[in-house]
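Below is one structure; the comments refer to it alone.
Here the complex is missing a single protein chain, while all its other protein chains stay put.
Coming up: chain A.
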Amino acid sequence: MSMNSESLRKPGNPALSQFGATARNILQNQGILIVFVLLCVVLTLSSEFFLTWNNWTNIIRQTAINGILAIGVTYVILAGGIDLSVGSVMALCGAVAASFSVTPDHSFIGVALLASLATGFVAGLVNGALTAYLRIPAFVVTLGMLSAARGLTFIYTDGRPISNLSQPFLWFGNGAVLGIPVPIVALAVVFAVCWFVLRYTVFGRHVYAVGGNERAAITNGVRTRRVTALTYIVSGVLASLAGVILTARSTAALPQAGIAYELDAIAAVVIGGTSLSGGKGTLIGTVFGALIIGTINNGLDLLGISSYYQQVVKGLIIVGAVLLDVGRRR
């Protein structure tokens, strides 16, 4: 009811405004695409290796882990929360999975997976319960979990890598389905399922409702605390999946694995256009966000830029991408 909005809403041509909305929509989704394409053009011109099949499988495989984490974090952020613990939870879950897979007397692969998923589930449940039911700010809860899960990882592994993993387990890092590396298949499946849930199910709609206006969601009979808690569980479970893939790819569970991965995941979500205040955003954006980060890492490696500079460049690109987004929304 501000005076501005009322005057801008004056009798317009409905068809025209519909067209405007669609055009704006395309532009909004394309903003991230434009960044991505620009990045690719620059890198293609700078390095002959960039646009090769091998390099691209590499980029996407590296993106898979961050992508899966970021999809989980998107759920949390869409519902108005934040999850800083995914890197540590991933490491803990990877270690748990690995501990069941050490040769020669490894368990059935299903047991390793189940133990890992259960660990991620419990971590998410603790995050969710403390945030949703005890009303502790998500930032604090998940910061605590970031530290606690890392500590547990060191305790569980005794500070040493867990190696000598079984072949079935290593398949998650190095195997392929129809010629496509397993991590990429995993990312695709996770994306498809999570996208469907967000778009077509009651739960997905409730995630947007809670993030958009929690009080209104309560008025409408949404069990908001349950929805909030569930988003952390989604994030925890996906972190465990990412942990299995990461461990298998490194052929060992390292206690210090995945440090600062939560920051890349959050960066992917934000670059992908999801609002940090919740209620607005898409999973496809997040996947592109993860791809952009993966491409930056890869490209800077190809260009032989030292890893010190890489961090600076990455920071600039993250802020720049969001700045572009903010500017376009005005």
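By definition in this document, a residue touches a chain if its C-beta (ideal position, glycine included) is under 8 Å from a C-beta of that chain, and two chains touch if they have at least 3 such contacts; residues count from 1.
The criterion applied here is as follows: contacts and distances are computed from a predicted model.
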From "Sugar ABC transporter ATP-binding protein", "XdhC/CoxF family protein", "NitT/TauT family transport system permease protein" or "Cytochrome c oxidase subunit 1", the hidden chain's UniProt protein name: "Sugar ABC transporter ATP-binding protein"
Among A:144, A:168 or A:212, residue touching the chain not depicted: A:212
Candidate in contact with the missing chain, chosen from A:43, A:149 or A:222: A:222
Residues from chain A at the interface with the omitted partner, ascending: 1-15, 17-18, 21, 200-203, 205-206, 208-209, 212-213, 215-223, 279-280
